[in-house]
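Take a look at the structure below.
With one protein chain held back, the other chains of the complex are shown just where they sit.
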Amino acid sequence: MVTNLNLVDFLKEYVINSYTMKPNRVVIEVEASKIREVFSKLSETLDREAYYLATIEGTDFPEKNLIRIDYFVNVFGHNTYLVIRAYLPRENPIIPSVIDLVPGALAGELETYDLLGIIFDGNNYLRRSFFVPADVSSKDIYPLRKDSGV
Amino acid sequence: MRPGLIKEIIKGIFVKPVTIQYPKEQTLIEPDFRGRQYADLKKCIGCSLCAVECPANAITMTKIPDEYVAPKTNARRIYPVVDYFRCVFCYRCVTVCPVNAYLVTNEYRLASSTIVESSELSLSTTTKAAGGV
Partner (left out) sequence: MVEVTHLIEIPMAVEIPVGPQHPALHEPLLLKLYADGERIIKVDVMTGYNHRGIEKLTEKNTFYRDIFIIGRVCGICNAVHTNCYVRALEYILDVDPPPRAKYLRVLSMELERLHSHMLVLAVTAELAGYETLFMYLMKDREYVMKSKEILTGQRVMADYMMVGGVRRDIDEVKTSRILDIIKRVEERIKYYHKIFQEDVTINRRLRDTGRIKPREALAYSLVGPVVRGSGIKTDIRIQDKYDAYGDIPFNVITEDYGDSYARAMVRFGELYESINMVRYILTHLPQGNPVPDERKLPRRFPVGESYAAVEAPRGELTYYVSSSGGDKPYRVKIRTPSLNNIVNSAFTYVDQMIADVPIILGSFDPCISCMERAVITDLRRGVRYQVPLKELGGVRK
């Protein structure tokens, strides 16, 4: 049985910082460019029928000039939640796509691209002007950015 | 494997329908159903908290007309008017009111072609004074 501690342990070569989010979610901060390695390591170590990617969430921090991206992984086989967190520069938010490793990332990646403009490198299905009406998206506005004015 | 509903359908022919003829027959509503609510002007202190907290922005604070009596606690002489077309009947105004000034009813029949709001109901809770306050 892998406990919370071990989860951080077997990913420790990638972990920059780790802490818990309320209530008892394990957060690990990783390098954005290493995200594919983290997910391959995850699928090697854990049984494929023990976890799934619940969602991808992005937050904009204009004052720090960063965009944060969180991958919420429900490791239900071990009754725990893993949050993989990475920071991207705000001008050029590019992160490698994990869509071929975890097909379930599709919904989250497209949503985050639409709302926040994070570009998932390797995902060929990213498209604008779906969720926001065409008049907003044609102006290149990402509504969830704090300075979008929406 | 066979069609199973036949018996039920035949039985259904002889019993009264579960649907009702609405305007002739009234729907049975719980006495504490969240229906139309309005402010009692004898209690309201005009603090505007309900207008601030309303998630639908349905409440506007309005001046009490001069001919109506307002309590001394309501120094600014304003009271909340609920626009029932915007109201979502969450009763947040009822629960945040510091003086419990809201009167609640289970009235749900609010469809109308003209604007429905609470000013008339609220004003009916107070009295008209001859020559103002």
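When the chains are written out, they are named A and B in that same order, and each has its own residue count from 1.
The rule is simple: a residue touches a chain if its C-beta (ideal position, glycine included) is under 8 Å from a C-beta of that chain, and two chains touch if they have at least 3 such contacts.
Predicted model, so just to flag it, every value in this text is computed and none were measured.
Student: Which residues does subunit B use to touch the chain missing from this display?
Tutor: Residue positions of subunit B that touch the missing chain: 1-5, 8-9, 18, 30, 32-34, 53-56, 88-92, 95-96, 98.
Student: Could you list which residues of subunit A touch the chain missing from the display?
Tutor: These residues of subunit A touch the chain that is not shown: 21-23, 25, 48-49, 51-55, 57, 59-60, 70, 72, 74, 76, 79, 81, 83, 102-108, 110-111, 114-115, 124-133, 143-144, 150.
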